[in-house]
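Excluded from the complex is one protein chain; the other protein chains are retained at their positions.
Just so it is clear, A and B label the chains in written order, and each chain counts residues from 1 on its own.
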Amino acid sequence: MSENVIITENLTKRFENFTAVDAISFEVKKGEIFGFLGANGAGKTTAMRMLCGLSIPTSGKATVAGFDVYKQTEDIKQNIGYMSQKFSLYEDLTVKENMQFYGGIYGKSDAFIREKTDFVLHQLHLQNEAKKLVKSLPLGWKQKLAFSVAIFHEPSIVFLDEPTGGVDPVTRREFWNLIYQAAEEGITIFVTTHYMDEAEYCNRVSIMVDGKIEALDSPSGLKRSFEAHSMDEVFLKLARKAVRGE
Amino acid sequence: MQFLSFVKKEFYHITRDKRTMFILLVMPIVQIVIFGFALTNEVKNSSVAVLDQSKDSETSALIEEIDASSYFTVKKQLNSYKEIEPEFKKGNIKMIIVFPQDFAEDLKHFNKAQVQLISDASDPNLANTMNSYATNIIMDYQNRINDGLKLPYRIKTEYRMLYNPQLKGAYNFVPGVMSMVLMLICTMMTAITIVKEKELGTLEVMLVSPVQPLKIVVAKAVPYLLLSIVNISTILLLSVFVLDVPINGSIILLVMEAILFTITTLALGLLISTVTDSQQTAMFISLTGMFLPTVMLSGFMFPIENMPIALQVLSNIVPAKWFYSIVKAVMIKGVGIGSIWKETLILTGMTAFFLLLSIKKFKIRLA
Partner (left out) sequence: MRTLKFLLQKEFRQIFRDPAILRIIFVMPMMQLLFLPMAADYEMKNIKLTVVDHDHSSYSQQLISKITSSGYFKLTDYSSSYNNALHDIEQDKSDLILSIPSRFEKDLVRENEAKIFMAVNAINGVKANLGGAYLGMIIQDFNREVRLKWIQFPKLNPEPTIEVTYSNWFNPLMNYKFFMVPGILVVLITMVGSFLATLNIVKEKEIGTIEQINVTPIKRHHFILGKLIPFWILGLAILTIGLTIARLFYGIIPVGHFYTIYVFAAIYLFSILGLGLLISNYTSNQQQAMLISFFMMMVFILLSGLYTSIDSMPQWAKMITRLNPVTYFVQVMRMVVLKGSGLKDIAPQIFTVLGFGIFLNSWAVFSYHKRS
């Protein structure tokens, strides 16, 4: 019986006169690949930031890895990984140094760091690049590295904010392979994207429109409900209702 | 017109950054206030102490004189020589005046008495000046004793202060502040703003538009030009109405020269932006390469004639130096273009040089 690692109940975020996230409720199971979809401006990033402890909700409830998003953000942070749109690896540090750093600040032992670093370098075929500065890597490699760094400390949940922006389809495929591997090891993946084809890779998908969750189901379930052949179609059908756009 | 759209965009960048705007407009005011009212090379209210070993009517009178003058404030009386060094080490007292025993007696009977001025010469200039003023006070006192005696062979000196009868320090600083503010705003900010777009990658986007690249860059400079004109006006208004510094010459000439100098500094900013890709480096070059020399070598903070020859020669390539002479001449001495045509020409030449160099470098980058 899979437990729920993320639970939200009417989670809301309001800015002055604008409601970015409007009372969303959903649950994410352990080991799931949960896709959080929506157009730009739909509220995806805002919602994710609340779950990561980067932003305080205006109202509603939510727990991540069993910890409350209002009062226990530091505990949440101990148990999650994060990869942002800008990748946020230190460009002026080497591949190895980035891993060392993130491993260290999550409190992992030197032995662990050493072993895991070797493992990741091997897994990504970056052994020869270990001592190179990140800025010298091509975009696709940086991105895969960023993901590995995000889960370096073996968190129970990893949040990915539009991780595949600007990358060619082949690299995107490879990236998703990494995600599958991580999910197999029991890490829950919470990924936002506006690439509808990537939605097919997820176990379940929610689609946000104008701050609300308008659909939540497995990709096949959604296609059935909306009588569509692809997630693209599903999305277009929903988006026609949208008021907020790009 | 496309050029105007770029200028408009640049204006938005600046005006929407409220914090930066605030500082850019407030900075000259703050500087004028500080320079005009707080900073001075003059000696005023220097803290001194007295070791009076005689304690008679003459010494008391002299100490009164010294305390009463605007130059000195007698903070305390010491009791022995041993107290002198610790007093200096504490750092507040700058000079100690020592009267030996029997001061009045000696003066009366032998027509000769001694006073010792012990100065903290860490600041040798202050020490010299204090020595000089203190001596003058003492001499004045002495002469008053003598006047009663109507000595023969008197030379009487008549003083006249030109341009600045009240000896206000502001006269010297105002042109300097103008230079500094313009240097900072026009050179540094312009350079940084252009380089920032390089860093963010948005410059490339603009270069792809149909507008000529040079126009894009000039469009960046225009808001700062206007900002500077506002600042120059602020500075002049403050100088005239708050600091009582007059504009003896033609205002139009003054403003035109100021605009010329603004363009010089903008050209410098442009030049800097062509040689670097990082905002931090742009800032560093502006500060070390432009701002610091302006402050040091333009002549407004430190007199050029005191510098070693090498630096004096170097000061000639600092545009601010020429601007400073021009402003002093027009504002305070009231002369016309006839006296300053040489400096104006030099400044114009420098501007043209910087602009041409920037254009050349800019074209190279694009090729």
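The rule is short, and it goes like this: contacts are C-beta pairs under 8 Å (C-beta built on N, C-alpha and C of every residue); 3 or more make two chains touch, one makes a residue touch a chain.
Keep in mind that what you see is a predicted model, and the values were worked out from it rather than measured.
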| item | value |
| --- | --- |
| Per the touch definition above, residue among A:39, A:52 or A:160 touching the missing chain | A:52 |
| Options B:5, B:57, B:101 or B:132, residue touching the unrepresented chain | B:132 |
| Option from B:202, B:233 or B:278 whose C-beta touches the chain left out | B:278 |
| Positions on chain B where the hidden chain makes contact | 17, 19-20, 23-24, 27, 30-31, 34-35, 37-47, 73, 88-91, 94, 107, 110-129, 131-136, 138-139, 141-142, 145-146, 149, 151-165, 167-169, 171-172, 184, 188-189, 192-193, 196, 278-281, 283-284, 287-288, 292, 296-297, 301-303, 305-308, 311, 325, 328-329, 332-333, 335, 339 |
| Residue ranges of chain A at the interface with the undisplayed chain | 52-56, 73-74, 77-78, 80, 82, 84, 86, 88, 90, 92-93, 97, 100-102, 104-107, 133 |
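Definition applied: only the chains that are shown with their structure count from here on.
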| item | value |
| --- | --- |
| Centre distance in Å when chain A and chain B are each reduced to the mean of their C-alpha atoms | 57 |
